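Of the protein chains in this complex, one is absent; all others appear in place.
Going by the order they are written in, the chains are A, B and C; count residues from 1 in each one.
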Amino acid sequence: MAIIVDTNTRLVVQGLTGSEGSFHGVRNRNYGTQVVAGVTPGKGGQDVEGIPVFNTVAEAVAEAGANTTMVFVPARFAADAIYEAVDAGIGTVICIAEGLPAHEMLRIYNYIRPKGVTMLGPNCPGALSPGKANVGIIPAEIFRAGPVGLVSRSGTLTYQIGHELTQLGLGNSTIVGIGGDPVVGSSFIDVLAKFEEDAETELVVMVGEIGGEEEEKAAAFIEAEMSKPVLAYIAGFTAPPGKTMGHAGAIISGSAGTAEAKKEALEANGVRVGTTPTQVAQLVAERASVTS
Amino acid sequence: MAIIVDTNTRLVVQGLTGSEGSFHGVRNRNYGTQVVAGVTPGKGGQDVEGIPVFNTVAEAVAEAGANTTMVFVPARFAADAIYEAVDAGIGTVICIAEGLPAHEMLRIYNYIRPKGVTMLGPNCPGALSPGKANVGIIPAEIFRAGPVGLVSRSGTLTYQIGHELTQLGLGNSTIVGIGGDPVVGSSFIDVLAKFEEDAETELVVMVGEIGGEEEEKAAAFIEAEMSKPVLAYIAGFTAPPGKTMGHAGAIISGSAGTAEAKKEALEANGVRVGTTPTQVAQLVAERASVTS
Amino acid sequence: MDLYEYQGKELFRRFGIPVSEGRLATTPHEARAAAVEIGGPVVVKAQVLTGGRGKAGGIKLADTPEEAEQRAGEILGLDIRGHVVRRLWIERASEIAKEYYLSITFDRGAKQPLFMFTAEGGVDIEQVAEDSPEALVRLYVDPLEGFQPYQARRLIYGAGIGDPGEQKQIASILESLYAAFVGCDAMLCEINPLLVTPDGEVKALDSKFTVDDNALYKHPDIAQMRDTAAAAPQEVLAREKDVTYVKLDGSVGILGNGAGLVMSTLDVIALAGGRPANFCDLGGGGDAEGVVDALEVITSDDQVRSIFFNIFGGITRCDEVARGILQALGRMTIEHPIVVRLDGTNAEEGRRILADASPPNLHVEPTMLDAARRAVELAR
Partner (left out) sequence: MDLYEYQGKELFRRFGIPVSEGRLATTPHEARAAAVEIGGPVVVKAQVLTGGRGKAGGIKLADTPEEAEQRAGEILGLDIRGHVVRRLWIERASEIAKEYYLSITFDRGAKQPLFMFTAEGGVDIEQVAEDSPEALVRLYVDPLEGFQPYQARRLIYGAGIGDPGEQKQIASILESLYAAFVGCDAMLCEINPLLVTPDGEVKALDSKFTVDDNALYKHPDIAQMRDTAAAAPQEVLAREKDVTYVKLDGSVGILGNGAGLVMSTLDVIALAGGRPANFCDLGGGGDAEGVVDALEVITSDDQVRSIFFNIFGGITRCDEVARGILQALGRMTIEHPIVVRLDGTNAEEGRRILADASPPNLHVEPTMLDAARRAVELAR
């Protein structure tokens, strides 16, 4: 199974003809992902190393059977690209582009959510199901297949932890980067729920960081809804406290949003938290050996 | 059972303190409908013949358990009233108010549809389930309980047909007016589907009129999806052809929208069409005696 | 409310859609002056709220101001499908390289705005829709999402527009058209043809623009564009009195409550062998004022021989209508026989009130069919 991307993924790359889009699009294809189309307005009819390019996502869906999109267009065109994909019937949106205006993303989120669309990003590294499909910029060569689900707000930190797991002989079902922008398409809880239902995932590592209250909410969700073990890493124990204006932020979350507060919330709900990437990998190794 | 309104209906009347709102609200209550609240901003704490009035629908839901609203406010405040009701968790909206700007209603429709809200109107007479509940302005005294579902775009024409049915000794499960404004919350198909699933309804009378293509679509739906017999009446055989500007309207529907065209579409799908209210009542009587 | 071409183009212009320069004229002299101001060849276009004016001789080219004056004289006063030409739009003549068709309207079934666009304009567009539906690109806009740039691309690539200059102009026109559609509470904005000039300029050569009557209160500037003189005198009176009225050609005046019931009443009158003189809907009102207003409108039509009052009470209460009828008859002199049928809310009381008063020319009938027959009889 794996989650979000797998052998059934038929990917269209929005912005395939750009330098980053073509580099990663071809790299994803070479990994084994079915990259069936690219979309660049005005370049319909061309191809990128054999991947056909269309003017619109609707054509990519109709003619190439795309069901997933990777958005690689500049931030100020990304909202339009996402609406285009979703309105063309794409069910999974992976937005690598970063820095979308938050109000635009807010509207997108509220628009796509009732339609049942799965979205990662903006500002995410994508999703990799080792041996099945890689959609995004995750360096697949450092990961191997296995029973550990990995979900993270951070890109490079995810690679770091995946790398440590691999060195301990552990593999992943799917590595999911949910993205670092203020408003993203999926929360930790959304992805944890998918891992809970995924037969190939035996335990899950959640990689959080300071700010917001997603980790605290996830802690409660894990306690209430997850049967599979979850381990966590939180970055930012020594980060400077973010300056915030006004009182509204603090009132909303009712949480300090510090790494310490997140660690406490997770541990209070039975989730062990590692203090370095290396340590969390060791915790996973211990747990995995117990589980299997 | 019946559909849309029944003994589980707990009605809030938005605009209860207005002259029409209070007249019909009290009339609905006197019929036996559970009219649990009224809402008029600034009049919270008052009551109308014992029905408590709140400032907001949220209060009417929280304090009086309202689950259905009847909107009796002037057209230019109706959209706001509907958003208020839906956002407060009301699941059934019956909008008696007429003449909402079509763009406002279009936004409302697209907003409430994914939430699963049932809406009748704008510009509708409401819904009456004889012996159970009456929400709206339908004169209940001319209807009696029975197995005939009745759905109509027109108010007074519905009463006329219900009246004729009653005189032939036939009764209704529910009488539903979907409303006459250009954009309404429920189509014939939406209501037909509810009647199909309603155990108390044995056959259905659909009352259409010239314009649009709802009757033609309903004809196809009846043929494909309905196991219960449906009879129809169409008003407007001698009405002057509506003048239309441009070509867009005609292209969309691919239908002339005339009473004749609707009659043909219905009969082509096995639905008998009466030429006067009296005749359609007689057709129902024949059919009902066969059915029962 | 339908707008004249020139009014629609004025709204187009406000929202940034290119149109040709033009002037309004109501006399040949004004047409000449307009042509002088514009300079060069102009087109003299009849302003009527109906289609087919080209075939009816309502659009003519004029190379000189003198010619414009002469053409204006020919076109003013023309009867085009029952509409008498009283306004002309004098517009700078355009050279035509290509003609496209573009519209946005309500799809009442889908409950979303629908764009339709095709490069095969300039011909009978309904025929295009029927013969080569793939050439007519249809695109829905979710009103909550609003117009997004990709929608322009879907339409443009879908219609096979390949020229980058045209693509850019049309993308901008599409965005502006959606803004106009929403911003004016329009039910229809149609550009037929959307013109491409030989040097690649794209503009609206015609406009069909219909605004939602229910939203006119938000747009006083558009509301005052209404040409009250263009309607039948009874309809003008009806609008003044706020009565829903459409003139027909028969002799039985019809007054009912609710559009559906009134339409059904027309049908029943026809089945009874009569011909309705009008469609008149009292709506929710039924007080004396409303009845007087409606009767004034109906009886202003000389063809009316009898009047049929068909009321089924819901929100309208029959006792009120009965009182309204009696008060109306007290306040105005009606020679016509009036047949009344009352049912529904407070019907019994209404019938009793009428029976108690029983004015000489008033006939109360128990059913709609009986009443229709009686009204037809009395109109003979």
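Note that in this section a contact is a pair of C-beta atoms (placed from the backbone, for glycine too) under 8 Å apart; a residue touches a chain by one contact, two chains touch by 3 or more.
Since this is a predicted model, take the numbers as computed values, not measurements.
Screening A:M1, A:A62, A:L168 or A:A239 for touch with the missing chain picks out A:A239. Among B:P41, B:G65 or B:G270, the one in contact with the hidden chain is B:P41. In the complete complex, the residue from A:L16, A:V207 or A:L266 that touches the missing chain is A:V207. Only one of the listed residues, A:T7, A:N30 or A:T275, touches the absent chain: A:T275.
In the full complex, subunit A contacts the hidden chain through residues 20, 24, 75-76, 96, 98-104, 106-107, 109-111, 113, 125, 137-139, 142, 152-160, 163, 180-183, 187, 207, 209-210, 212-214, 217, 233, 235-240, 243, 245-254, 259, 275-278.
Although one chain is hidden here, its contacts on subunit B can still be listed: residues 41-42, 44, 55-59, 77, 79-81, 83-84, 87, 107, 111.
Simple rule for what comes next: only the chains that are shown with their structure count from here on.
Compared with subunit C, the chain whose C-alpha mean position is the greatest distance off is A. The innermost chain, defined by the distance from its C-alpha mean to the mean of all protein C-alpha atoms, is B. Mean C-alpha positions place subunit B and subunit C at a centre distance of 27 Å.
With centres set at the average Cα position, the gap from subunit A to subunit B is 46 Å.
Put simply, the C-alpha centre of subunit A and that of subunit C have 54 angstrom between them. Residues of subunit A in contact with at least two other chains: none. The set of subunit C residues that touch two or more partner chains comprises 142, 144.
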